[in-house]
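Note that one protein chain is taken out, while the other chains of the complex remain in position.
In this document, chain identifiers A and B correspond to the written order of the chains, with residue numbering beginning at 1 in each.
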Amino acid sequence: MAGNDIALMAHLMRRAGFGATYDELEARAAKGYEATVEDLIHPEGQPDLEMDILERYFTDWRDLIALENNQAYWTYRMINTKHPLREKIALFWHGILCTGNSKCEHGKQIQLQLDMFRRHGMGSFPNLLLELSRDPAMVFYLDNCMSHKDAINENYGRELLELFSMGVGMDGNPNYSEDDVKECARAFTGWTITNAIPRYPYARYESQFIYNSYDHDDGEKNFLGESGRWNGEDVIDIIARQPATARFVSRHLYNFFVADEPQVPAWQNTTPNDPDAIKMLEDEYFRSNYDVRSMLRVLFNSDFFKNARFAKVKSPAEVVIGTMRLVKDFTYPKPGVHPIGMEIRYMGQDLMNPPTVEGWHTGKEWIDSGTLVERINFTADQVGNVDLPGVQAIIRRLGSEGATMSPERLVDGCLEMVGAYELSQETRDKLISHAQKGGELRTGTEEFAGSVGQMLQLIVATQEYQFA
Amino acid sequence: MASTRKDPVLVVLQLSGGNDALNTIVPYGDPLYMDNRPTVRIAEDQVLPINNYIGFNPTLGPIKQMYDEGNVAIIQGIGYPNPNRSHFRSMDIWHTCEPEKVGTEGWLGRAIRDIDPNKDNVLTGVNFGRGLPRSLASPGVPVASVGNLETYGVLTGIEGGDQRTEALDVFENIYSPAIGKGAVIDYLSQTGMDALRGADVLSTAPEKYSSTVEYGSNTVAQYMRNIAQVHLAELGTRVLYTTAPYNSFDTHAGQMAAHARLWTDVSSAVSDFYQDLKEHNAGENVVVLLFTEFGRRVHDNGSGTDHGSGGIALVIGDAVKGGLYGEYPSLEADKLLEGDLHYNNDFRGLYATLLEQWMGLDSKPITGGSFEQLDFIA
Partner (left out) sequence: MTTKILGPTFQYSHSIGRSEFSGPGFRHPVALARGEGDLIYVANRSYEYRPDGKRVTVCTVGEDYIGEFARGAVVAGEGEASAADGSIIWPTSVAVDKDGSVYVTDEWLNRVSIFTRDGEWIGKWGTQGDGDGEINRPSGIAFDKDDVLYMVDSLNSRIQKFTKDGKFLGKWGRAGSGDGEFNMPWGIDVDSAGDVYVADWRNDRIQKFSPDGQFLMKFGTSGSGDGEFNRPTGIAVDKDGTIYVTDWGNERLEVFSPDGSYISEMTGDGTISKWGKEKLDANPEMWQEREIAQGIEREKLFWGAIAVDVDDEGRIFVLESARARIQVYSKQAPVFYGGRL
């Protein structure tokens, strides 16, 4: 197997999933890159997690009432999913089409929204917006249930345009006016939800979307230059046709899957880092009739994607889930899932509870001195644990190369095993000179296992490892 | 180091989960208290009286003693308009001073930026516990979050002293600022070095420390001990923060036993902390704030109490003018706010007092407005 194929597959799996063990990379690389892309974008029909077994051991996952139950569940799901891109897409949309538990206070309702992202997140973008506009967590989170035909609440109408579909502007110009916001909000009047029961004494059940035609403002509206008695569906259709929407979706896909872009508020006045790449995605958006899956196919098969290795700072979820998939822990139900999920929070990403409707700031903004220590220590603790099956597999595999191993090979071998990482020459030299203190290693010994564990710890502590 | 020992220091102990105000400072002289609390009630003969209307829960004995010495300000009826009974949201409001919209920046994060605008000291603010509370979060403001002071640092999981030392040498080597690796890598390098330095400096605190005070073994006591250690090490730390175990004050059920245990721990920890600083003659520039996100329901639920509003905060220290501030909210049915104690004291006024009168900072940009201050700082 050519090292290049593995390195490329490692890149794809980090971005379109949460990383993979070396064995999985080999198997996928043998199948081929484009075939793997097709597998990833077509999760339908492949087996899902066995929820009956999970609910047997994690009794609370049937009702998933609180934030923490859901965080544990999603953590387990991301670690064990056979559909890594489907979970990644849910994470992607969750960071853009945000709802937060601090307001919703009903974890299950947000989990149902994530299920919706799992179902529709790779489909038609306007359909996704339609599902979102009917999603009870969103209707509540952005107050559309408080918007009435004679008392408009603009919150959802505004964020639908600003944060969920078009963005405030592009190429230095605004994408819509304040009047468009008002008209948009009018079109969504009557899109509301059922009244919920209190969480106590007997737990809740989920809310339902209701369209209340009596509370819908059915008057004429002028939205983005088009006049009619628009309802929410019409507004979404108009939004979907806008070049700004193509740009917005493309830039988000690029920022999440390819390379860190400037933060969203700057998009009106900053050009994309790679305008040609964005143009390709925009073209595919229109060509495919707004199909996210088609855009992803173009993206993953593009040269700009393949050349963008290590161009993104990992998010906390990517750090934690990627590590767990590498060391192969929590592959079956056992206690300890919740604390693993909490690590993601400690690193600055409280899943299902983003700080605001703008989601999390990404890229280097994930990192401060506190969160950097959290990510290095967590990852180092895991990869240094030579009892974990994934670490043992690495030791076995490197050990099978021969009776002895040179310090250089120890460094390079460990880098390959964690996903074909590359270090600066300087850093690699420093690791090699550290490894040289131990001299040539005899594989198959306990010392060898310890040396591999330690080298893995140093590798995950490097600046380079913070990138995906 | 920018600050000196006599610079004012603020210690914050967050009582997470919603402390029951009625059973902390107990209105034992009010027959309505008895009516509303058939089960979850402090018996009159147990109360440590402050006057003939209110008194301390008996488990606050050590705090009562400091109160009698004139060093405890009891801030009554504290809250904010349109109380929110969600833990998350209400705590966010306390953290960000934003009751209307969702804020992301913490009041103490802003305060730390004002204290140390050039980031001369990465330890100006230190949090004890995993993860940073939003009150301390502010873009570009480094705050160390210390899960365990004894082992705090980078690569703490590497076993064996020598091996860890070697690993840290490698780490320092790798993270030493190099030129031209790219902006993000440079930023990571700088951040890694900050973390390493902060950890090095912090690790000196337990080594330097010796005291005759024996703290309890519970989490609050241990973190208060850590706060004393860091304060006594004179690292220039001005804001120290810790949180009682997550949501532990959320006493929906079995409250009588749980609440007593919590306050026994908290009041001993605070009192031990105060004694510890006294022993080292280092207490006069320290003020401790105890707060919670909301009070609890006036009426009990047969075993505990549920989320309410209108709480109690305590401010403790040599520099504090002890006594009662604000009014104890009425328990009369028509004076309640949706069945809860009606706040009469905006928490941002408490913050403004601490920021202006104690820390010497301009409170308006931090609290987002002008709020009536109290005069509990001597």
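Throughout what follows, a contact is a pair of C-beta atoms (placed from the backbone, for glycine too) under 8 Å apart; a residue touches a chain by one contact, two chains touch by 3 or more.
What you see is a predicted model; the values in this text were computed from it and never measured.
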| item | value |
| --- | --- |
| Contacting the left-out chain in the complete assembly, out of B:20, B:293 or B:306 | B:306 |
| Touching residue (missing chain; options A:52, A:150, A:303 or A:446) | A:52 |
| Sole residue of A:292, A:342 or A:410 that reaches the chain not shown, by the stated touch rule | A:342 |
| Contact footprint on subunit B, counting only the chain that is left out | 130, 246, 252-254, 258, 297, 299-306, 338-339 |
| Missing-partner contacts on subunit A, residue numbers | 52-53, 56-60, 62-63, 68-69, 72, 194-203, 205, 208, 334-339, 342 |
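Heads up, the rule we're going with is that only the chains that are shown with their structure count from here on.
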| item | value |
| --- | --- |
| Inter-centroid spacing, subunit B versus subunit A (mean Cα positions, whole Å) | 34 |
| Sites on subunit B touched by subunit A in the complex | 86, 88-89, 92, 102, 104, 122, 130-132, 134, 139, 142-145, 153-158, 163, 166-167, 170-171, 173-175, 178, 181, 184-185, 187-189, 191-192, 194-195, 198-199, 252, 306 |
| Partner subunit B, residues of subunit A touching it in the complex | 67, 101-103, 105, 200, 260, 313, 342, 345-346, 348, 353, 355-357, 363-365, 367-370, 372-374, 376-377, 380-381, 384, 424, 426-427, 430-431, 434, 437, 454, 457-458, 461-464, 466 |
